[in-house]
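With one protein chain withheld, the remaining protein chains of the complex are depicted in position.
Each chain carries a letter (A, B and C) given by its place in the written order, and its residues are counted from 1.
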Amino acid sequence: MSNNAASELTLQAVPSWMPAFLVAPMIGGLSLADLIALVVLLLFVLIFVMIEIWMERKVAGHIQLRRGPLHVGPHGSLQSPADVLKLLTKEDLTPVAADRIVFPMAPYLVFVPVFLTFLVIPWGPLVLFGNFVVRPFDLGLVYMVAIPAMQGIGLVMAGWSSGNKYSLLGSARVVAQLISYELPMVIALLGVAMMAESLNLTTIVESQMKQGWNVFLQPIGFLVFFLATMSEMSRAPFDIAVAESEIVGGPFVEYSGMRWGIFYLAEFAAVCLNSALSTALFLGGWELFPGSRALGLGWISDQFGLLFFMGKMIVLVLIIQWARFVLPRLRIDQLMDFAWKFLLPAAFVNFILTAILQVFGFVPFAIGIGLTLALAAVLLATYQARRSPSTVALMRTSPESVPTSKGVGLPV
Amino acid sequence: MRGVLGGFFQTLKSFLTKPVTRLYPYEKPPLEARFMGAPSLLWDDAVDEVVCVACNICARSCPDDCITLTGDKYTDGKTNKKNIIKDYFIDLGRCSYCGICVEVCPFDANEMSPHFELSTYDRMTLVYDKDQLIEIGRGVTRRTGKPEPVGPLPGILDPSTYR
Amino acid sequence: MAIASAINMLRETAPSVSEERNLETVEMTINMGPQHPSTHGVFRMVLTLEGERVKNVQSHIGYLHRGAEKLGESGEIEGYRKAMITLDRTDYLSSLLNEHAYVMAVEKLAGISVPERAEYIRIILGELTRINSHCMFYGAFGADSGATTPYMYAFALREEIQQLFEAVGGARMFPNYYRAGGLREDVPHDFVHRVQAIIDRAFYAFDDFDNLITANEIFLSRTRGLGILDQTRALDLGVSGPLLRATGLPYDVRRSEPYSIYDRFAFDVPVGTTGDCYERYLIRQEEMRQSIRIIEQALKDLPGGPIMGNAPKALRPPKGEAYVRIENSRGDFGVYLVSDGKSSAPYRVKYRSPCFVNLQSLNDMVIGTYIADAVVALGSIDIVLGEVDR
Partner (left out) sequence: MGVNLGAPKPFATAYANANAPDLPLNDGAAGMLPAENLYARLPQGIVTTSVDQLFQWARKSSLWPMTFGLACCAIEMISTFMAKHDLDRFGLIGQVGATPRQSDLMIVSGTVTTKMAPAVRVLWEQMPEPKWVISMGGCATCGGPYYRYPTVVQGVDQVIPVDVYIGGCPPRPEALMHGILKLQEKIMRQAKEGRRPTADLELVLSGEGIEVA
């Protein structure tokens, strides 16, 4: 339990007013409160995903000069419930070529790991409830790396068992992608663990309140982690696994009805999950702003931290959604290059810099950051210089050039 | 602004501009004066009968062969035409809305109406008979072959629709 | 020493390169199309894959063969006018440009002269059609490479142009507006202002297009150096249009064989150097800007006067044949008409469609690349299946 580290910050995983029968461990160490928390968490994930889908469609709409869902409920707010209801009543097809056993199993294997990872997220405190976290687990960091990786198995099962070549290609891409991006992600997380000297997520958040947010202390680590998680959940521009214009939805091609709905749910739940993890690990969790405790404003975070956590999470979700409607998709070899040639070295640099910070203090660390940025700038400049100018020549086939500006005098 | 950031910048800009969307069932589309919807038969209000004299030129000129008509001897004597249409069918499912039938009509008896909402549950209902064609032609005046009316046309381009 | 021997040991146990080659791999054949989000219609590619690499591609066309040429020969009355219905719908993205070619062929056949005003209006509308078509390319190309927003931007501009077509010719896509000898009717009185409004807005719109993906690093890495078609090969295949110009040859029918009144306008022909997908994209972007230049000049000089020449009421051209080529938005579009001198319909109609020819270069572009590249390369050809299959 995280109480030993959290005691001085007056944060308790279990509020004092809770009756003993609720928190007393029953079968397998699970208490009644745990079960209630599980149900609440599941409902939260389902509802948040619905809101998230609606939000994504609205964001997409306004980015693309249109309105998004509008007529189903006020401002289209009933759009996601309608989608879910429709998917529930849709016929569940199993193709003839599909594997009878593996095919129906795959959606659950994709969703369950994502949901399980939600258990260790420290959501932060709310007035009377103490610190919301379903299982304050000492090996939380290891858990949150290990469990979502099981998603890959589910996706491979989905892709293989569908008996469709597009989905097979999709699952092959998933494997390549997951393996490549796990590595930089884990190494970026090592920096976080070193800073907090703990693997417990609650402790990591609390250590950030003391030392400053990780996003400032290890910006490279944050970037690497954010991009790697974006890739792991197959969001654009890393969505090669589900690329609609190439392999028409990848592993999900043959799924229909609610089975496909579960994949969709898992995809959006993963966005929520990874934003929550980024918030907890790098953005100071439930703290209002960095250094608020030093200014004597720590009580705000202690009382309403949950709201700030959610706010940060939603901002990250919006950024992820925004990127989806801006960027083209990377190709598979470019994706691999990006992981192995850019993210992995960057993650190692972050690791070394964090070690310098821990051992030698801030000044050498700042020098290191400066050197890294300078090196990056040089590399970028040489890369830019190596690129040939990308213009087309204009064959001027007429002697006089007419300026192409507006506002010429016009006869009517 | 170039590169990846340029895209983010551009989308942010369009996020903050007004959407161009026209909310169709609630807003009428700005149909132009020349818009060619379904062809319609014109009604001569002066003598209260259809203008068409069943000369069959439109049916023969139709590139899709979607017009079928039969004529009848004209006996009313209100005008000096010899024939009048008995039946007139246009298969609006097959029609390509090219306006050739209007163009070739020597008697100014038809015009393209602005009627475009041609959705049905049964494709046979897209075959419009004489009464329906007259009905959609109500209020439509012959425009083809006539000089352009002066004055602002409906549906002038609104420059504020974009940025 | 120990390390060196260990490395040697590893070398001996690791499979050599040649052995690796001998590992048995199975080629996979996937069927892309006829219904696929990025085959631009009902085109079908059968890709033979080795992993993600495309080893071979076999294209199947004919899913939209609907007899545009044959139906153009079949009218008993008004046959020359009826043929334009199916002509419009062959290349449904550059309908007015194709109408221009057709009416020019009929005019050549029947010896009809066209008044100045009609020529200018044809140029203006034709160039707007080119912008319209290139907008569609921009959107579809963005979608092929994975970005969804370009489509929306492109269609916001397209809608304005289509609205103008509706105001001028009465229909958004197929106005059927040109006639042998001129135009069906004069343009509306506020035509000039409306075109000016569109090109003013298009100027901003092109900048937005550029901001969105032109300089995007991901887009660059996806399209540069992909699908390279060198000049000799392109000429061997008979490729035309932006594909050919991307290889460095400034061949543009508007310049090399000026038809209509294109010799009066100053405009540049953009050419590339390497002939990759990105240059095709850039050339189309630049062509849209050049089209605006042409429209501006044409608007400035737009004369008054009649819009119909000496065309007879019932068109019965003398016996003979005519071939007219124009620069379509996809390349060199040709119309071949034969008249038997008796009937009011052409005896033979033949369209030389640039898409059909350009599509031959698909194998050169696609083989050896990845699946994702195959989609982008196909998008860069900018095919319209109505024109390929006719």
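Convention: a contact is a pair of C-beta atoms (placed from the backbone, for glycine too) under 8 Å apart; a residue touches a chain by one contact, two chains touch by 3 or more.
Given the structure is predicted, the values throughout are model-derived calculations rather than measurements.
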| item | value |
| --- | --- |
| Chains in view that touch the one left out, judged over the entire complex | A, B, C |
| Options A:232, A:254 or A:287, residue touching the unrepresented chain | A:254 |
| Sole residue of B:4, B:95 or B:109 that reaches the chain not shown, by the stated touch rule | B:95 |
| Residue numbers in chain A that touch the chain omitted from display | 57, 60-61, 64-72, 75-76, 78-79, 81-86, 89-93, 244, 248-249, 252-257, 260 |
| Absent chain, residues of chain B that touch it | 19-26, 28-29, 37-38, 40, 63-65, 91-98, 113-126, 132, 135-140 |
| Interface with the unshown chain - residue positions in chain C | 34-37, 41-42, 62-67, 70-71, 74, 85-86, 89, 92-93, 136, 148, 151-153, 155-156, 158-159, 162, 172-174, 385-386 |
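The definition used in the following text is that only the chains that are shown with their structure count from here on.
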| item | value |
| --- | --- |
| Chain located farthest away, centre of chain A as origin (C-alpha) | B |
| Rounded Å distance, chain B centre to chain C centre (Cα mean) | 30 |
| Whole-Å gap separating chain A and chain C, where each centre is the average of the chain's CA atoms | 41 |
| Distance between chain centroids, defined by C-alpha means - chain A, chain B (Å) | 53 |
| Sites on chain C at which at least two other chains make contact | 147, 149, 153, 156, 189, 200, 212-213, 216, 218 |
| Multi-chain contact residues (two or more partners), chain A | 63-66, 325-327 |
| List of chain C residues in touch with chain B within their complex | 75-78, 81-82, 84-86, 147, 149, 153, 156-157, 159-160, 163-164, 166-171, 174, 176, 184-186, 188-190, 194, 197-198, 200-201, 204-205, 208, 210-213, 215-218 |
| Complex interface listing, chain B residues touching chain C | 1-4, 6-7, 9-11, 13-14, 20, 30-36, 60-61, 63-64, 96-100, 103-104, 112, 144-145, 148, 150, 152-153, 155-157, 159, 161-163 |
| List of chain A residues in touch with chain C within their complex | 60, 63-66, 165-166, 168-169, 172-173, 236-237, 239-240, 243-248, 325-334, 390-402, 404, 406, 408-412 |
